[in-house]
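Missing here is one protein chain; the remaining ones are kept as they sit in the complex.
Which chain is which? They are A and B, in the order written, and residues in each are numbered from 1.
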Amino acid sequence: MKTGDELSDAPREGLGGAEPAQLLPSPQVDAEGELAAGAEPVARTQWQLFRRRFFRHKVAVAALILLVLLYVCALFAHQLAPYDLHPKLNIDVLSQARKGPSAKHWLGTDELGRDQLTRVIYGGRISLAIGLTVAIAATVIGTLIGMIAGFFGGWTDQGLSRFTDLVLVIPDLAVLAIAGKELGNGSVPVIILILAALYWTYLARVVRGLVISLKEKEFVEAARASGASSFRIIGRHILPNCVGPITVAATLTVATAIITESTLSFLGFGVQSPTVTWGNMLSQSEGTVGTHLSYLIYAPGLAILLTVLAVNFLGDGLRDAFDPQSKH
Amino acid sequence: MATYVGRRLLYSIPVILVASILLFVFVRETTDPTARLRASRDTHAVARERARLHLDDPLPNQYWHWLSDFARGKWGDSAITHRSVASDIKRAMRNTLQLILWGILISAVVAIAIGVYSAVRQYSALDYTFTGLSFIGLSMPPFWFGIIAIELLVYQPKHLFNLHDPIVYSIGLHGAGGGVLDYARHLALPVATLCVQIIASWSRYQRASMLDVMSADYIRTARAKGVPRRKVIFKHGLRNALVPLVTVMAIDIGYLFGGLIITEKIFSIPGMGNLFFTALDGGDTNVLLPWLIIVATSIIVFNLLADVLLGVLDPRVRVS
Partner (left out) sequence: MKRRRGRPDRSTDKARPDTPGAEVAAPLDDVDPVDLEPINPGELDVDALGLGDTDEPLLSVRHLSVEFPTDDGVVKAVDDVSFDVGENEVLGVVGESGSGKSVTALSVLSLLPKSARIRGDVLFRGRSLLGRKERELEKLRGTRLAMIFQDALASLNPVFKVGDQIAEAITVHQKIGSSELRRRVVELLDLVGIPNSAERADQYPHEYSGGMRQRAMIAMSIANEPDVLIADEPTTALDVTIQAQVLDVIERIQTRTRSSIVLITHDLGVVAGVADRVMVMYAGRQVELGTPEQIFYESRHPYTLGLLASLPRLDRPRGSRLYRIQGQPPSLIHVPSGCAFNPRCPMAHLPEPCSTVRPPFVMLEDDHWSSCHFAREVDPTLVLEPEPTVP
């Protein structure tokens, strides 16, 4: 049997026949043999099903729109921001200092008269970039390690799994703080690297579990029996079936990375001034709590909250769309 | 059961050892243990410290000396407080434990109640509300919640009502001798900050686990026997749904020992997190390594506890 045909057939079990089967024995189960023919239409149906399920999750769609807007804002910060990020501190600017929200400065100004809205827009650049790159890097590392451990099993798996356990035991915030202070000295690439080095474990575990269960599936055994190489089996049979869970896990990593980066910057061990991030904006305005400048603490925190909330809802919608049976 | 626990225990020992090697190398490579002494320009003191830590030996030797000292309780002195690191950690641990204890107690009760309710009344208005709130809780940076809480619950009411004292304090654990009420007023905000994320995460977990259990065949069996609904939920449902939650709780608690850096810093609680922050900020490297090892060990210990609890709660795990 041609192995490629089964590829698109396999995930249908999890997607297509799922909902009625929850309630009662689905007649489609009896029909397995007949429905399997023809890879192309099945694959298209699957994508349509995914889209239909995702777009029905209204909150996730709203979250996606919000995230797109946030990234657009970050990309075009220069064009969108109403003021200069680092204005020359002349008398005009300083005279605007410590002003609460107004028509001129929607979010008010800080002690030096800098426009809060401008700073929040620019601050998003770093936070969003770090979130995305850390997630991509962690996903690549985690998928690779999880895939190798799960597929080859035996000692390879033992070794890699123990290594994963070890990373999980490390107190992450503390190690990140030390590394951020002593190695990075506020440099963004270093912070991205350390975050990715700690956050791949979740993905590795997810992927390893998936690969182990997929390895037992008939279509993989059939491919193996027909002499397909390990590389081909992983590439054509296993990886495509992991796309859903990996995407969801990667999305959640974006959320974790954004929160951790802001936490580090808040503690003063992350990105340093004059680079603006939401985290170090809050670090600078923490002292305004209880004073009339306390309006400064709301906008950057709200920006973090909204971004992470959107990412989490997006992840939730993706999970529902990929696997409607899961109840998280 | 005994062999099961024994095996897990044996497995934890090499994990602690290898973790200690990793952390040792990491700290030695990133920090300079003599940085503070160097600043004082006392060359003798620097030399003494270098000799004590065997800094001129190769790294494996350094580790060996450090490990044997550590095992014998010689953890060195703090460069800031000039007290022994061990006693500093012990004192900090006592404060952190209070936070953790109240935090998990409140979180567990609230999260289980929310989780059970949301699962039993799935898709009800309150279920949606809890789901929304838990998403917000999970997405909220803890430090921001702390700051906002101080602003809105300490300063605003104080201004508003012209109070001499705020209703709750923004500085924790200074209420020795002030009675239960004073203790609660100090702990309320830090514990709340700590609880937000934990409740959000545990209640989601409990809801999912309870939903899973309530659709299980044995729940239907219990109903077919004529077991009243309440008893089906709490005896058959909750008993099974708690198995995964309790293991997750145990693992999460392990991470709290070193995970309260933010909460303790914001509310100035002299616990483990604050100890770490001041040590790192002040270049007090003698504290860092023992601190990391203790925290990693508590993570491992609570992971072990999770395994043991799983064995206790699920008879199927006991035998295998």
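In this section, a contact is a pair of C-beta atoms (placed from the backbone, for glycine too) under 8 Å apart; a residue touches a chain by one contact, two chains touch by 3 or more.
Keep in mind that this is a model prediction, so the values were computed, not measured.
A.B. asks: Using the definition of touch stated at the top, determine which of B:136, B:243 or B:301 touches the missing chain.
C.D. replies: B:243
A.B. asks: Of B:68, B:129 or B:221, which one is in contact with the hidden chain?
C.D. replies: Counting the whole complex, the residue in contact with the absent chain is B:221.
A.B. asks: Using the touch rule from the top, list residues of chain B that touch the missing partner.
C.D. replies: Residue positions of chain B that touch the missing chain: 216-218, 220-229, 231, 236, 239-240, 243, 313-316, 319.
The working rule: only the chains that are shown with their structure count from here on.
A.B. asks: Express in whole angstrom the distance between the two chain centres, defined as the mean CA positions of chain A and chain B.
C.D. replies: The mean C-alpha positions of chain A and chain B differ by 24 Å.
A.B. asks: Report the residues of chain B in contact with chain A in the complex, numbered from low to high.
C.D. replies: 15, 18-19, 22-23, 26-27, 30-31, 135-136, 138-144, 147-148, 150-151, 154-155, 204, 208, 211-212, 255, 258-259, 261-262, 265-266, 276-277, 280-281, 288, 291-292, 295-296, 299-300, 303
A.B. asks: Under the touch definition given earlier, write down the residues of chain A that touch chain B in their complex.
C.D. replies: Residue positions touching the partner: 162, 165-166, 168-171, 173-175, 177-179, 181-183, 255, 259, 262-263, 266-269, 279, 282, 286, 289-290, 294, 297-298, 301, 304-305, 308-309, 311-313, 316, 327-328.
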